[in-house]
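One structure below.
Heads up, this is only part of the complex; the chains shown haven't been moved.
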Amino acid sequence: MSGQPDLRALRAADFPVLLPMTTRWADNDVFGHLNNAVYYVLFDSAINRWVGQATGTDPAGLPAMGLVAESGCTYFGELRYPQDVRVGLSVVRVGTSSVTYRTALFAQDDDVPAAVGRWVHVYVDRDSRRPVPVPDVLRAALAQLQGG
Amino acid sequence: MSGQPDLRALRAADFPVLLPMTTRWADNDVFGHLNNAVYYVLFDSAINRWVGQATGTDPAGLPAMGLVAESGCTYFGELRYPQDVRVGLSVVRVGTSSVTYRTALFAQDDDVPAAVGRWVHVYVDRDSRRPVPVPDVLRAALAQLQGG
Amino acid sequence: MSGQPDLRALRAADFPVLLPMTTRWADNDVFGHLNNAVYYVLFDSAINRWVGQATGTDPAGLPAMGLVAESGCTYFGELRYPQDVRVGLSVVRVGTSSVTYRTALFAQDDDVPAAVGRWVHVYVDRDSRRPVPVPDVLRAALAQLQGG
């Protein structure tokens, strides 16, 4: 993991795309803050929303299917419903069949991330589930997420 | 249920409060539309968000605790992530210890409800879990939801 | 609603099928009990599990698609993770295109329901989304849920 930036030092401006999302009563757990798994639900929703907008195609309708091969999250702070949040997206690497995103979760009015995530989509054929190249329309769009 | 309006005839304008909410990838089930339970998650989130804003108090911090005693939903149409939605709120009845809301779910740009719900909160003492009067600060605020 | 039984008087033995389910940390909300929408998630899971087992067919693979047209729940008691629970199922009515279930949620070792629900599936054609007859294989199986 050489070259890994200091995740705590990332700021909202380091993410080319920031998507606003609302939180829900059921997101808060007994501790009164967003449950840790909700962060992944929000990352997933942001990535797929961006993929849909940037390619003009519903992710479920792309010629190949993006399966999550790996995901991870480092938590720095707490968020709580009814706070609105923003999900930051950037791309770390585009391989033959895979796309690695960096994600982050920000409180609406905070540039310091509450969490930073990592997300690897591998594109597979719908039937054989074997890796196939990242769809061209997505590969072209990913340029918008670079420089994060 | 005499006096029950024709639920299908309700429109966005019949709800004094409309709260925008984002949907999530995980909300869609195998049928490619919002899972039926997600409607309740959104109703719950809207009611508690409104209660918090209108009373200036986090619902978990009110002097009494609002437990859901009954809920129900009639589904008219399908919604699907990544559509944004709006939750409509009005109040049907304020009793000694209970508040009955009417709720509805609208696609962002549609005045015809995808679903209409009913929601009864009963206020109870945190320790004894016995009914207590609806908190005064909430009772006053509920006037804003009338006439729906 | 004439003929409606006293829901509080129902017991586990009134349900021909009882399906065990595990609860999850994220099911508990700030109040430390199962969030109200989780009850619907469990009802839905039990109905579809039963439909799958009784018909030998994945519900998503039936010739028609069962959409939820109405649902409702009356809450009598609280449940909390890590309690295991049981979902009770019985059938109230089988119409031309619809099936109305009665559902209930029980703590593992309790015969008194924490909640009783009502659930209406309407069968529709996958393409036109217009009502079609309840699939024969399901209609036959529903006899197992009668007498509840």
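The letters A, B and C name the chains in turn, as written, and every chain counts its residues from 1.
Everything below uses one rule, namely that a contact is a pair of C-beta atoms (placed from the backbone, for glycine too) under 8 Å apart; a residue touches a chain by one contact, two chains touch by 3 or more.
This one's a predicted model, so the numbers in the text were calculated from it and none came from an experiment.
**Q** How many copies of the chain make up the whole complex, given that 3 are shown?
**A** Total copy number for the complex in this file: 4.
Here is the rule we go by: only the chains that are shown with their structure count from here on.
**Q** For the protein chains shown, what form does their contact graph take: line, ring, star, complete or other?
**A** Looks like everything touches everything, fully connected.
**Q** For the copies chain A and chain C, give the interface type as same if over half of its residue numbers appear on both sides, and as different if under half do.
**A** Mostly the same residues.
**Q** Round to the nearest whole Å and give the separation of the Cα centres of chain B and chain C.
**A** The computed centroid separation for chain B versus chain C comes out at 22 Å.
**Q** So the centre of each chain is just the mean of its C-alpha atoms; given that, what is the distance between chain A and chain B in Å?
**A** Centres of chain A and chain B (C-alpha means) sit 30 Å apart.
**Q** Whole-Å distance, chain A centre to chain C centre, using C-alpha means?
**A** Distance between chain centres, rounded to whole Å: 35 Å.
**Q** Give the residues of chain B that touch two or more other chains, as numbers and ranges in rising order.
**A** 41, 44, 60, in rising order.
**Q** Write out the stretch or stretches of chain C touching chain B in their complex.
**A** 1, 30-31, 35-38, 40-41, 44, 60, 65, 67-75, 118
**Q** Contact residues on chain B for chain A in the complex?
**A** For this pair, the touching residues of chain B are 20-26, 32, 41-42, 44-45, 48-49, 52, 60, 81-82.
**Q** Along chain A, where are the residues that touch chain C in the complex?
**A** These residues of chain A touch chain C: 25-26, 28-30, 32, 35, 37-38.
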